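Note that one protein chain is taken out, while the other chains of the complex remain in position.
We call the chains A and B, going by the order they appear; numbering starts again at 1 in every chain.
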Amino acid sequence: MIFLRRQLPLLITLVTGLLFAAQYYVPHPASEQMLTSATKWLQIVGGFALILGVTSLFHQHAVKIRRQEAGWGYSLVLYVGMLGTIAVGLWANGKESVEGTMTAFGWIYNYMMVPLQGTMFAILAFFIASAAYRSFRAKSREAAVLLVAAVIVMMGRVPLGEYLIPLSGDVSSWILNVLNSSVRRAILIGVSLGAVALSFKIIFGVERSYLGGGKE
Amino acid sequence: MSLSERMLKIDRRIIFLVIGLCTLLPLLYPVGLPIKISSEVRGVYDHIESLPEQSVFLLSIDFDPASKPELYPQAIALLRHAFRKHLRVVTMTLWVSGTGMADQLVTQVAKEMGKEYGTDYAFLGWSPGGQAVIINMGQDLYSAFPSDYSGKSTKDLPVLDGVRSLKDVGYMVSLGAGRPGVEEWYVFGKDKYKFDLGGGCTGVMAPGLYPLLRSGQINGLIGGLRGAAEYESLIGQKGKAVAGMDAQSATHLAIILLVIMCNLFYFSLRQQRG
Partner (left out) sequence: MAAVQGGQRIFSPVLVAGPSPDWFNWNQLNNLIIALSFGGLVFYSISYAKRHEIFLRRIPGLDAVDEAIGRATELGKPILYLTGAHDLHDPSTIAAAVILGKVAKRAALYETELLVPHREPITMAVCQEITKQAYLEAGKPDLFKEDANFFITADQFSYTAAVDGIMLRKKPAANFFMGAYFAESLLLTETGASTGAIQIAGTDSDHQLPFFVTTCDYTLIGEELYAASAYLSKEPVQIGTLRGQDIGKAVVLSAIGIGIVLATVGAVTGAQWPQLFLDLLRDLK
């Protein structure tokens, strides 16, 4: 049992980890073919894994409806929305329009999903404003520098800003291209080294906590 | 509670209202301020300009309806430019939830420019796998997309004559709202299969892609609505992005004023408290 739960997964991780790390250095068509096949398998496994997710989702909301917990009406909306969309999608064969005529599935996509997703993204503008008002205070010298840079970039990125302060466009471009790029590169170098180190630890079985099941 | 304290704890719905008005009013009463063209947007424009007629231009519409306000105008402007240059336009998406929108977008612009499906342009649709699709396309485009969105065999499309993989693409632009997007097209596409790559993204993501631009990994970047407005100005066909720039100007100014106000109240409170 310990072999199946511990050693076998670690062995699979080691072998596949080394194999696919080596794949990067091998330009042979067989190596490319192996990568393509593996990614296709991953997609298939991912597809089946969705069943896990949907089961969890249905189970959780079914319990809420059965127990009539607070907000159980939302769970009912989820069931109706999900099953309704699946039924309509299957009926329309996944097509949003057939010979120029919009299907019911297309109607759901265009008049429900598109505006709802657009609304969620648009809320971002409002939240940026409220977050800026609440938190963007010159509490220290560093915060003051950030504040000035933010104001210049905000001015320089819109026509009105460039109209009012003509230099703001060039200065904001310099901030983005030079200061911003160099800082991001520094973060990126640190992140990449961290990711490579973590990958090494996982491949060689040094880091195992992601497997669950504790230490032997 | 002093005025400064009250103002610092202002109900955020008032801020929402200010931003809402700053967006709505300029859309109703546009001013039309001139737009300065940045070198990063010009990079994409100049590259398309330099392509000879009938070159293959691949556009990957890697966003969903959520990012439509910013990236849709970018896509329209790019397609208009490519069609006007008589390039062979091949479009696709790596985002399943953006497939219907991408189809509508490409069909609409092609119709407007009088282009014929199959000969002048094609929409390959969506294929599962995200970055794996890019690798597949680098090896064999027809294996990644055996058929187009309408189910026709891609091998029978005249627009793809002489195109076997990404190596045969003249220029490729990814309009990405996240992952997979511009970065994946570089790492799994350009780096491996060597083709010219440009990018477009939402305004929030643009600063994150500047390192790619500075190092020449992408040769141009259209960032957010501002980038779209610049591209519309470059091709001389002003559309929704240029119209939206007044609203964006007003909201930026409103946020700057809000930040200044909050700092004034903050310092006045600090002075009161000694």
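The rule is simple: a residue touches a chain if its C-beta (ideal position, glycine included) is under 8 Å from a C-beta of that chain, and two chains touch if they have at least 3 such contacts.
Keep in mind it's a predicted model, so treat the numbers as computed, not measured.
For the chain left out of this panel, the touching residue among A:Leu19, A:Ile65 or A:Leu211 is A:Leu211.
One of A:Leu76, A:Leu167 or A:Ala195 touches the chain omitted from the figure, and that residue is A:Ala195.
Listed by residue number, the positions of chain B touching the unshown chain are 12, 64, 66-67, 97, 177-179, 202, 204-205, 207-208. Interface residues of chain A with the unshown chain, by the touch rule above, are 21, 24-29, 45-46, 49-54, 56-57, 59-60, 63, 70-71, 74, 116-117, 120-121, 123-124, 127-128, 130-132, 134-136, 184, 187-191, 193-202, 204, 206-207, 209-214.
Note that in this section only the chains that are shown with their structure count from here on.
Averaging C-alpha coordinates per chain places the centre of chain A 18 Å away from that of chain B. Only residues 32, 35-36, 39-40, 42-43, 47, 96, 106, 109-110, 113-115, 117-118, 120-122, 124-126, 128-130, 132-134, 136-139, 147, 150-151, 154-155, 157-163, 169, 173, 176-177, 180-181, 184-185, 188 of chain A touch chain B when the two sit together in their complex. By the touch rule above, chain B contacts chain A in their complex via residues 10, 12, 15-16, 18-20, 23, 33-36, 38-39, 64-69, 97, 100-101, 103, 128-129, 131-132, 135-136, 139, 143, 203-204, 206-208, 210-211, 213-214, 226, 245-246, 248-256, 258-259, 261-263, 266-267.
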